[in-house]
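Here's the structure, in structure tokens; my notes come after.
Left out: one protein chain. Kept in place: all the others.
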Amino acid sequence: MNPSSARHAEAPASQPDAGYLLAVSDLRVQFETSRGTVHAVDGVTYGVRRGETVALVGESGSGKSVSALAIMRLLPRTTARVSGEVLFDGRDLLALPAAHMRALRGREIAMIFQEPMTSLNPVLSIGLQLSEPLRAHLGLSEARARQRAIELLSQVGITDPEHRLRQYPHQLSGGMRQRVMIAMALSCGPKLIIADEPTTALDVTIQAQILDLLRDLSRRLGIALVLITHNLGIVARYADRVNVMYAAQLAEQAAAGPLFATPRHFYTLALLRSIPRLDRRRTARLATIEGLPPDLRDPAPGCRFAPRCAARIAACENVPRLAEIGPGHRSACVRAHEVAAAPEPAADSGARRRPAALPPLLEIEDLKKHFGVAAGPRAAMIRTPLVRAVDGVSLVIGRGETLGLVGESGCGKTTVGRLVVGLETPTSGRIRIDGRDIAGDAVRDFRGFRRKVQMVFQDPYSALNPRMTVGAFIAEPLLVHRLVPSRAAARARVTDLLRQVGLYPYMAERYPHELSGGQRQRVGIARALALEPSLIVCDEPVSALDVSIQGQVINLLESLRDRHALSLLFISHDLAVVRHICDRVAVMYLGKLMEFADRDTIYDAPRHPYTQALLDAVPVPDPAIEAARRPSRLKGEIPSPLDPPAGCVFHTRCPIATERCRREVPELRELSPGHHAACHNIGGAAA
Amino acid sequence: MSALEVTTWKAPLRRSARGLLSFARAQPLGALALVAILLMLAAGVFARLIAPADPVAIDFTAVLSPPSAAHPFGTDNFGRDILSRIIYGARTALIIGFTSSFLGCALGTLLGVTSAFYGGRVDLAMQRFVDMLLSFPIIVLALVVVAMLGRHLIAGVDVNLLLAIAIPITPQVARVIRSAALSIRAAAFIDAARIAGIGNIRIIFRHMLPNVMAPSLIMLTAFIAQAILLEASLSFLGLGVSEPTPAWGLMLAGNAVDFYREAPWIIIFPGLAISVAVFAFNFLGDSLRDWLDPRFRA
Partner (left out) sequence: MTRYLTHRLLLALPTLLGVAVLIFIMLRVVPGDIVELKLRGEGGNVTQDVVERERARLGLDKPLAAQFGDWMVGLVTLDFGKSMWTERPVVDEIGLRFKLSFELAILSMLIAVAVALPLGTVSALLRDTWIDYVVRFVSVAGLAMPAFWLGMLMILALLHFFNWLPPITFTPLWQDPVANLSQLIWPALAVGYRYSAVVTRMLRSSIIEVMNEDYVRTARAKGMRERIVIGRHALRNALLPTTTVVGLEFAFLIGGLVVTEQVFNLNGLGKLFVQAVTRNDFTLVQGLVMLVATVSVLVNLAVDLLYAVLDPRIRYR
């Protein structure tokens, strides 16, 4: 029997009352804004059984978070209008008097939010924030509450709980803060926990820890879980049932297995096809969803996905109804039965022709960047801590090659990118472009080699000058360096660049705030291209974009790279995206290189324990595969870069660490041609 | 001006007529303040046409006469018509207010932006300097400048008075603009400009300054208010505008102190004028900020 449906069948059977714990019917939320009424949630119906894990999947603007806040009645009464019915244990939450709802909140239903950094009060101790609900809801005395708080902290895996009670949020790491949030949610023994993107702000290995913890607690204590996320991998690994939302409405509802195996809505299908896969070799360009989500102020009555759907027909203009397609499987698509027959996207050559053995374009040799290096007597008085952001990294990128740089926070990958581009000056080491060492050059030295290296930034919202038109922004470097003979020539070049990045030429007159995130990112790429660089450093270029837009930008980068024979230094924490676009991959941890090799080698046969743990931690959007995995989870926190471990920086969390690892820093050794790793405990020959 | 918290936000300031109407709808009291200011401006510009009498005309037959048909606001101890003096006083207040606050804001903005852009030792040095200036009450700083420079008239305008009022404004503006500029400095498009080889000066003027314009403008309204108040205070002390120029602060000073207990109207109206002016500018600034800052919208 399929493990995922076994999981699903388990939950109701263990409870005598197989009815729904939470039954949401026709939930609608409208916001009054100065620009009209926004229909943020438009008729959502779903249920959660006791002990079950239900996922609410959607992109930003789909209404998933708003619906959760509406259920908890945490939306401001003045601007939000909520209608519908939300039955919790038989009672309609929307009809309850405010005092009764308040008594329920934090006690029978708890919520966990996305940003652990800001979700805890910075001036109150952990102990106080934990014991608040205990004393308010359960009436515990201060001593009893403190005791219970300690128990809770142990339950969520926090060591030394007595000490932690007296600490403040800023003294804890992101992962620990989220554990505290979970402890707070658990404190009064809830029946349901709503987790709104609980791990989006956390590192990959910490994500896995937190989600495993939630699943554990849910199973052991019989707590139902509503998991709100945009990450389909997380859904595949943890959810029993899934609700897919698009533009404030439900598109599809099913158990996890059937949803991924046989999606019945073209949106679900398109979403699944547009995300890069961690576990497969690259066979084709990403099948992207063109266009943008609709404006929720005046939505059209028909299917909201239709304008972007390749399979739309006339009937799509009718009001969509969630119809039962199979047992427990509902879809709002009129062509639900035809989704299975949709054609596969055309495969391309997959492995693209490896660039010929030309002299390397970028060579980094033993690059080091230490921040906070004390200078002068004053600094000595006030001890400035040293951050070894980059601690001896050596890499080579050939012409036309794409190198992926991956790692979690504090690993130094972003700093490497900034060093290469010239925004930071190295503490030591060499950076050679086309043979010439540019490490000492000022970023402005343009007649030198700086022009050959440009950058695409992560945040499309701060990457453009809000007060310059798109055209002026792109043209600026051309005009400043007099690379075009006249303004008219500059305009022509801007038009050409806009076309290349898939934007209409008239957008040159627009301001950034009139563009969407994806469009802004395209403008950033156009500007990077303007100077005709040989190497573009892409610093998390798609991380801030919606899932369906990510694919568009990735495809764009690929085609531009191929067209202009560019080299790319692709920095990302998203391992699936990196697998899709890169030729070779390097893994960093706390400023040092752990492993680097060909793309397929790294993903299919990683040798370094950190790489292995990293790949284990990332869930794959396929429940069948996920259920069959028995991954080992990495324990412990990522050490602070202010105080890295001695010897091998990874040894504190490494499953195969030995005494030698604590003392000696491992050298980067070549295990097989093109495959390097820095570990004492792995053999020379490939397994 | 610690109550004025400034944020940077993404949409550029809309200067079209549509923007004005939407402002009026969103912030009715602010629009009212704007109207009051425009009236003051009109009074200042068309003073000669509006004022019923010559503001400096002495008339010993009508000394300290209470408000009447001939003199709606009464007369002072020289028999001068108070209403006319107030109307002409608007001109003085606005000229001095606008000029010195503009000067102070421009200097402060440049200082703040440069300090934020270069960072490091330049920033540290400028910050120390600004902190030093900020450790004085505004009036004290103004008095010191006055003590230092004395009077220096150019075309009937006391330039040193303008400086005395502008100088205390500069560090206040610099401090606030610096923090706004720091957040812009951290934005990716500044990095993009540096990578593209664009020079520092151009980055400061083309990329950073335009993005602090919005907060700068709001500060300007608040500091016009401060400038008017400061000028009134200095004139009151006898260290600002001097006789016989009509100035509201001056009207409250000197001889007024001796006579106001018998003839309260000689201080009520000038003080009211100052209050209304400062009030209007402050309220306008507040409303502008509430309107533009997305955090403060409902």
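To keep things simple, chains are lettered A and B as they appear, and every chain counts its residues starting from 1.
Definition applied: a residue touches a chain if its C-beta (ideal position, glycine included) is under 8 Å from a C-beta of that chain, and two chains touch if they have at least 3 such contacts.
None of these values were measured; they are calculated from a predicted model.
Q: Have a look at A:L120, A:L202, A:C303 or A:V494 and name the one touching the chain we're not showing.
A: A:L120
Q: Based on the whole complex, identify which of A:R49, A:H137, A:K369 or A:R399 touches the chain you can't see.
A: If we include the chain that is not displayed, A:H137 is the one touching it.
Q: Among A:M111, A:A306 or A:M594, which one is in touch with the chain left out?
A: Touches the omitted chain: A:M111.
Q: Who touches the missing chain here, A:H170, A:R297 or A:H337?
A: Checking the options A:H170, A:R297 or A:H337, the one contacting the hidden chain is A:H170.
Q: Would you mind spotting which of B:P66, B:G119 or B:P264 touches the chain that isn't drawn?
A: B:P264
Q: Going by the contact rule already stated, which one of A:R102, A:K368 or A:H680 would touch the omitted chain in the full complex?
A: The missing chain is touched by A:R102.
Q: What residue numbers in subunit A mark contact with the hidden partner chain?
A: These residues of subunit A touch the chain that is not shown: 72, 74, 102-107, 110-111, 113, 115, 118-125, 132-133, 136-137, 167-168, 170-171, 181, 184, 381-383.
Q: Could you pull out which residues of subunit B are in touch with the chain that's been left out?
A: 2-3, 5, 29, 128-129, 131-132, 135-140, 143-144, 146-150, 225, 229, 232-233, 236-239, 249, 252, 257, 260-261, 264, 267-268, 270-271, 274-279, 282-283, 286, 295-296, 298
We adopt the following convention: only the chains that are shown with their structure count from here on.
Q: Using the touch definition up top, name the residues of subunit B that touch subunit A in the complex.
A: Residue positions touching the partner: 10-12, 26, 186-189, 191-200, 202, 206-207, 210-211, 213, 297-298.
Q: If you look only at subunit A, which of its residues touch subunit B in the complex?
A: Residues of subunit A touching subunit B: 34, 78-79, 421-423, 443-446, 450-451, 453-455, 457-459, 461-468, 473, 476-477, 480-481, 511-513, 524, 527, 531.
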